[in-house]
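All protein chains but one are shown in place.
And now, chain A:
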């Protein structure tokens, strides 16, 4: 009975081998998705309009290789439908599989010449093929069969006749061992242990694991049992999925694993430890460490990836000739008294370790020496070698050790990578990767990363077990991080909050992250596209005028006005804003007075050290105030310093730092007066227009008055019109003057914050606007001379009286010269019937609009034309910018690397270069 399924790894390059007429295309179509098949005939067709044009083969195969490469790069199983009977044809394909760390699989379709000839004869396009073609194909195929393994094929399926070929009903896709995406944790990821058993025990206990030593009664007993802590808190409540999904582990203890796992999860899900390898060597108790880890892995309370030291021990145990150095001698001496049965258990255990794991839906990767993005979730010798050893540059440093290639510095992947291997004085984030080997065996610490909490937990080494060949802190540390570690002595007892941020080490952004057409995934909208020419404009602004990108956590979105009012003499009115929200299902809105100043984002730290710690900016003061385009608001450094110090003091007085458990804050605010930043604009445009109008119009009036006195037809009408224009110009001058006052000192500046955007580890997009208003009102009380609370009111849209009162409020505000108000849904992130709603709509006053639409905009004939305006483009833009702004800040507080935050900020700036009516 021939087999009816073929097994292939889920990610493989499947190369069909068979003569023309062997039925490869039929076979492929029957068993694979059409998109998975790359066929040489189809490629010939694409480049030559003729699938049989052999003269096009060279071009066709270039195309085929290109397609295969793109698919493999993206991690897709691919089937190559070509004869592939010659080694020279297979060679580039195997090379591609290697390049992309994909397993090459050969499926040989071996049919007799007669069958192939018969099939070709039925096809008009192949009828002309001579018998000799098939014969020579078959000959080449037979010669190939011997060499396939040597050529690098890991799986070879040889189907020897038509019966065997037709019998195959399905292809089973085996999951790669490293694919554990269904395991979502939470995890405690532990760095290099190197035989430091006491420290490991202490660390596990600190993490809440219960360790019980047991008597050894059977050779398979490990003498220790560990129970992982229950997952606490609803945020991390996730169910172990070990029971649901078959885990094809080579390990025979599978059933046992499941039994224990289900036992453990009987009273709820538990955490899981992840060991990053290098369990052994150099330290005092490698066998005990092995016992404990093996026990945990067997019980399903831990995962473990191998380190180079573990593998070297394995090779030794397997009888390979390895140099006994770098602490292996100690391990062997410690293993000496252990029973053979234990040693063979160790061998079995180490042999079964998988180079790396991809966990939690692809969001987390663990590997001893780290792993580049291209290698994650792939299987090849190169992947395994990289996971074990990393990559060295080929140079040797002054301590005689190889200089390691810092893959993490260039890491751009989406998955967080936790790794060890290279001892560092402190675990620090770099591009969403973290090295957890804090050199315990060298007298440093043993460190664990709690995932997804991103908290570091460490215990100090009891002693120096081994002198490092190269001092742990051999790298010149940044001034910031050295100050930091001075303030937090080693071995602090409580869990150390994630201190050093990845911002400290990152300096350079890559041009690829911002140029060209960008597609940014956001949590509020599925994806925001940035067009290339917008990015072009933003690159210039960002490079020439913006602050250092580390300051730019957030850029505020643009805001649309209400739809045009139908009321006479008005362009905007609150009724349209209320209608918009009510129509889309919003029940309550918040109306906030709009301050006419400059929109600013403020980032301020409790002290300079906070900025150094969190932003990695050294010597740049305690904060920055920047504009919508990322420019520094201040040009006067002394005023800037004084302003920020005063704001910081206000925050301290208000007890803000303690209340929000933070040492920095990011605020969205309006800074007044308008003229503080816009003085030049006020002078060259706004005041200039008033000056010109008020100089010219009286003279026109005088001339027309004389003409009217001469009873010239039409002079009266023109005179009346000119007088109206004169009045309009006077009103206009009054309007802009209201927002200007001289700034001689700090006392003349007013800051009106209206959103508390973020503090350490948190954003406040989940709080409603009333909360923001109240929180910031309390803050304003700390320094009323500097801070202005924004008057606001909450309006239930279902209550006509309240709505009417709100409209009256707006009417009064604007009649008194106010700019107007902003209407926001009660929730910060408003979801309505059609998805995300406008986060805010502005409703500007009649007089204020003179400085937008010109002095005469209310004159007959003008207003009617101005009513023709379209807010749609503006609103679309506002939504996309809002989504990007929120995304960037969320990424920042989650500790994501600079480039991920910068991408969003850059995106907002790029969108701002879209052509929309600037008056809206």
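Methods note: contacts are C-beta pairs under 8 Å (C-beta built on N, C-alpha and C of every residue); 3 or more make two chains touch, one makes a residue touch a chain; residues count from 1.
Assume contacts and distances are computed from a predicted model.
Missing chain, UniProt protein name: "Small RNA 2'-O-methyltransferase", from among "Small RNA 2'-O-methyltransferase", "ABC transporter permease", "Polar amino acid transport system ATP-binding protein" or "Potassium-transporting ATPase KdpC subunit".
Only one of A:171, A:707 or A:873 touches the absent chain when the whole complex is considered: A:707. Considering the whole complex, the residue from A:609, A:639, A:852 or A:873 that touches the absent chain is A:852. Residue in contact with the omitted chain (choice from A:695, A:720 or A:816): A:695.
The missing chain, though absent from the display, is touched by one residue of A:60, A:416 or A:733; that residue is A:733. When the full complex is taken into account, the listed residue touching the unshown chain is A:536, out of A:536, A:566, A:720 or A:815. When the whole complex is considered, the residue among A:221, A:338, A:620 or A:663 that touches the unshown chain is A:620. Annotation for chain A: contacts to the undisplayed chain at residues 507-515, 536-537, 539-540, 542-544, 547-549, 617, 620, 683, 685-697, 699-700, 703-704, 706-707, 710, 712-715, 718, 733, 737, 740, 742, 851-857, 862, 865-866, 918-919.
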